[in-house]
Every structure is written in structure tokens, then in C-alpha cells.
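Data block below; observations after.
Note that one protein chain of the assembly has been removed; the remaining protein chains are unaltered in position.
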Amino acid sequence: MKEDGTILRIDQVKKYYPRGKTFLGKARGYIRAVDGVSISVRRGECLGLVGESGSGKSTLGRVLAGLERPTEGKVYFEDLDLTDIWKKENSGVRTKLAMIFQDAYSSLNPRKRIIDILTDPMRYHRICPEKDLYQEALRLLTLVGLHEDALGRFPFEFSGGQRQRICIARALSLRPELIICDEITSALDVSIQAQILNLMKELKEELQLSMIFIGHGLGAVRYVSDRLAVMYLGKIVEEAEADRVFISPAHPYTKALSLASPEPDPDKRREASLSGELDPEIPETGCSFRPRCLLADESCRKASMDLVPCGDVPGHVSACLKGI
Amino acid sequence: MGKYIFKRLLIALPVLIGITVIDYLLMTAAGNPLDMISGARVSEAAKAVRAEQLGLNDPIFLQYGRWIWQILHGNFGISLKTRQPVSEMILSHLGPTLLLMGVSLLISFLFTIPFGVYSAVHQYQAGDYLIVGFSFFAMSIPGFFLSLLLIYIFTVRLQLLPSGGMMTLGGGGGFLDLARHMVMPVLVLSVSMTGTNLRYIRSAVLEILGADYLRTAQAKGIGRFRVISRHALRNALIPVITVFGMEIPVLFGGSIIVEQIFNWPGLGLLTMSAILSRDYPVIMAVGLISAVIVLIGNLVTDLLYALADPQVTLT
Partner (left out) sequence: MTERSEEKNREKERPLLEIRDLTISFGKEAREKGKKGKKGKKGIKRKERLSAVSFSLKKGEFLCFVGESGSGKSIMALSILRLLPENSMVEGQVLFQGEELTALSERGLDHVRGTGIAMVFQDPLTSLNPVFTVRKQLLESIRKRWEERKGEKRPSREEEESLAKSLLLRVGLPDPEGILSKYPFALSGGQRQRVMIAMALAGKPSLLIADEPTTALDVTIQAQIMDLFRKLNREEEMSVMLITHDIGLVAQTADTVCVMYAGQIVEKAEVHELFRKPLHPYTRALLQTVPGTHDDPDRKLRSIPGMVPEDYGKIAGCRFYERCSERGNSCREDQELCEILPGHFCRCGRAGYSGQEARRETDEGGRDHPEN
């Protein structure tokens, strides 16, 4: 572990997908899903990733979980270079990272009982002796707020929120140090979403977990996160303390995003703050948010999208300071 | 489109070459053609001379090369039985088979589409049960049995239809005569197809009836008929095309039995008699032609796909 407590660090990670193929199978162009992202997560910290669909936040999550190999760049987990290690199958590192997905139903094998869903990974990775497996499964289930009688049942017997709890329990079964949550509350009702968000927050405290929380519901991501990164077209445009990002946004995109989120107060009605849609045709030079930005001017054609510190607030960086 | 067809033909080429190789090897493995040509009374010495003349002692790839070369020039050899050029025999038998297949396919689809749609729209009602019942019956009745049954009813009992052939011998022929001869074989072929197709179309339409866009169409208030005929049918066509593509080889196999029973002068009949008399050149040619037709059928299916489904792009 590093001095500053960094558990996961990525450096200039890129993930390109080929787009269109010529007759000989060569790519005509690339979709730059993740385009040079560097972030780090400290132990016990939750980093939130927000952005519109197409911003590359889910792809980044998959790269971090080792489900996709980055086209370029390095991923370090506790100083181990994962891009090297993933080439060798099944190193122990894999169990230290877990991922939870949006669709809890299709993430659970419909023909397995909950007990097997929870114990199979533990058995495979020899997390605990065979005789203790049941107790361990029970402990996990209690941890996520379900009762013992759930163990003998099948996934279809549970509601969406309960299924997501099972997914969380399974993710915890290998005693990971970092959990990547990809839109885990998007399919749930608000009252259930609140239950899951509170659960994640409690688990983080109790188990000293590090988390990456990806979502498009700004309020929900903000609620569980300590730090927030805003993504636009494969790049991080702003990163700051979660409480600060929406209160004093520096980047015009963050500002627009925050204003678009519907505030539950009829006295604060707002017009749409952002016109147009996210266009995957990224401008070759300059700021990629330029076509939709209200503050864009000539200088943005050449502006770099490197993150610069915003004032003297530690940890607050932005690719543009026009929004301040 | 043109580029796509060219590409597909290019891909089909290795498949075709593979088929000729298998075709040739199978036939070579089946036995010595000399025995067929000459019969038992010819001396071994004469046979040896003949073998040398025909090049049967050459390495097999050389023989294969010669065969392919001849085929590329349109020469499929001479039938051992009739002493006619095989290409002529194939040509004269291909027409009737394609006619039989085409008409059966057409009739089957003309019948299946409206009834399949009706069945789906009126799910679990009397009409639906009737149609589903029929489709089970049609699928399970063997073709040869239905053929014999039809012959018994229409020829033996009612004496309405001829039991076999394509034209009345010595008669003037004409369309009506042809049609009379076609009724029973077409019926047998299309009944078995209809059975399966009904089920495919019914389930395809059923799935589409629950689709969101049909609800949208209904909410537009354009009327039930237009919702079904315009919005549902066009979408149901896509799975139907798949069935159509699968049916062509099945039809080809099925026609062998039916042509045999009804004495229909098509490729099936030719194949059957060629096999019985071990007429190698004919068997090889028929095998090859069938393969080509199936390949063309697949290509046509893919092209139809692109026409029906805008999401399929031909590249």
C-alpha cells in the first residue's frame, strides 16, 4: 500500500473500440470510449463517476474491474500493475476487486439457489473451509439485510431490491477491497433505491471498503460518494469533493448537468440548461464539449482538456474554468 | 447490393469446391464404375484396357481435375444407363422439379400467412384451435402416407385425378392437364410445409402483437385492420423469411419421395432411378446441382432479409 493510502490508480487509460470494418477486417475508425483517464481511489473512499450515457463511465468501470483490457495505459492496484497480471489467469488480485451491475436479475443464475450463488465463488477461491461455508453465507446475507430463509430460495422469488442485495452479498463473498458499482440502483424504485444507497454507505463504513460508484442519477451518486468525477466523451472534465462538485462547479458541463437534474421543489423550476445531445463525433482538436457549451468561444477550439486546479481548493480539478 | 452479392458468391466458391470434392470422393469410394459399364461377362483383360482408356489408373486428384474441367465446360458425362449426356437429362428434369417446388412454396405461404395471422390474433379461440390442430396433423402425417391416401381417394375412388406423371400421354397437354397432374404432389408437399410454417408465423405474430410499437399504432387510432396488416405483418415477415430459407433444402429432400410416388419427371425421380441403377455420373451431377440450388436459396434468403429488415445492412 502506498503512503497516501491509494488503493487503485490508473494512468492515462484509453479504451478504443473499432468502428466499421474494411473488406480485410481493418478498422475504419475508432470509438474513443475512454480517452486518457487518470484517477485514483484511496482506501475506504468512494469515488463517484457521473455523466450522460455514452460518456464512457461504464466502460471505464469495466476496465477497472478487469473485464476489459485497456487499449493503452496502466491500472495499478496496490502498486501491482494489473495490465500485466491480467494476462496471467486467476491471480489472487481478482478476488480483491468485485463488480455489481445494474440488472440484478440477469446477473444471478436463475437455476441456482441463493446458498449456491453465495458459496460457489468462496468454494472456488477457497475463502473458507467447507464446513464454515453455510455460516459465512448466512453472515453475508445478514450483512445485506436479508433473512436466513432466503438461502434455500431461487432468484425469481425475490423483488428487484432484494436481488440487488443478493448481488451485493455475492460481491462481498470474496472479501474484496474495492467494489465497482455500475448503475446498481437505476432499475429500482426510489424507496428501494434509498434502501440500497444506505446499505452501501453502511457497508463502506463497516468493512472499510473502497468503492467506485457509477451512475447517472446525480443525487444518488453524490449521496454515497466522497469524491466525484464528471465524465464527458471519454474524458474526465471535473473532479472534486462530492459536496463541492454541484455546489460550486467549475466546468460548464458539470454546471449544466447539475441544473438538469430535477429538483424536488416546485418553487425552483428551471429551464433546460443544456441543448443538443452528446455527439460521439468528437472534435479532433480543442474541447470536446465545445459544440454544446453556452460559454464556448474561439479559444475553445484550441483549448486543451487537461485538468487544472480550481483556485486553492485541494483536490478540485477541472478541464475548464469558465463555469466558475 | 451488387457488391454484397459479389462478395457472397466469392464466399460460396470454397463451399462449392468442397462439395465437389466430397461428391467426387464419395462416388469413387462407392465402387468401380467399370463393373457398371461392362457387366459380368467381360474379361479382366478387356476391363484393364478400358480402365487405361478411361484414365481410371491415374492418381485420384488427376481424375478429379479432369472431372471438374469437364463440368466447367458443361459436360457432366454420359449416363451409364441411358447413354444420354447427363447435362441434357438434368436440364429436362430440373424444370419440373422447380415448378413443383415453386408452386408448393407459393401455395404454402399463401395459405400460411393469412391463417397464421388469424390464428395469432384470435389466440385460444375456436378458429385458433382448429388451425393449430390442423398444423399438428399436417406436420405429423408422413408424406408418403398422405400421397397414397390422396391417390386412393382421388384416383381410385373418385377417379378425378391422374395418379402420376406430368402430362397425359398422347394427349394434347395444355395448362389444365398439367394442373390436374400437379394437384396431388403439390398438395402433399405444401401440407407438410404449411404445418410447420403455420406454427412459425403464429408464434412470430403472437410475439409482435405484444410489442410496444403495436400499442403505439393502436393509440394512433388507425383501426385494428391497419394495425395488423401494416404494422404487424411487415415485422412478422422477418422470421418467416428465415423459415423460407430453411425450407428449400427440406423441400428438395422431400420432393424425392413425392416425385417417386407420383411419377413426376423431376430431379427426384431421376436421382432415385440413378441410385437404383448405380448411375454414377447422374448421381454426382444431381448432388452438385442440389448443392448449388441450396446455396442460391441461402443467398436469396439473405437478400430478402435486407429488404424486410432495415437494420440488416449488406456489407
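Labels for the chains are A and B, by order of writing; each one numbers its residues from 1.
Note that in this section a contact is a pair of C-beta atoms (placed from the backbone, for glycine too) under 8 Å apart; a residue touches a chain by one contact, two chains touch by 3 or more.
Keep in mind the model is a prediction, meaning the values are calculated, not measured.
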Residue among B:D58, B:D177, B:E207 or B:D309 touching the omitted chain: B:D309
Touch with the omitted chain, as defined above, among A:T6, A:S258, A:S288 or A:S318: A:S258
Given B:G18, B:G65, B:G127 or B:G223, the one touching the chain that is not displayed: B:G223
Touching the absent chain when the full complex is considered, from B:V42, B:L91, B:A211 or B:V292: B:A211
Contact partner of the left-out chain, one of A:R9, A:R32 or A:H216: A:H216
Touching residues on chain A - with respect to the absent chain: 52-53, 145-147, 159, 161-162, 165, 189-195, 197-199, 216-220, 222-223, 242-243, 246-247, 256-275, 277-278
Absent-chain interface as seen on chain B, which is shown: 124-125, 210-213, 215-224, 231, 234-235, 238, 308-311
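Operating definition for what follows: only the chains that are shown with their structure count from here on.
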Cα-centroid distance, chain A relative to chain B, in whole angstrom: 55
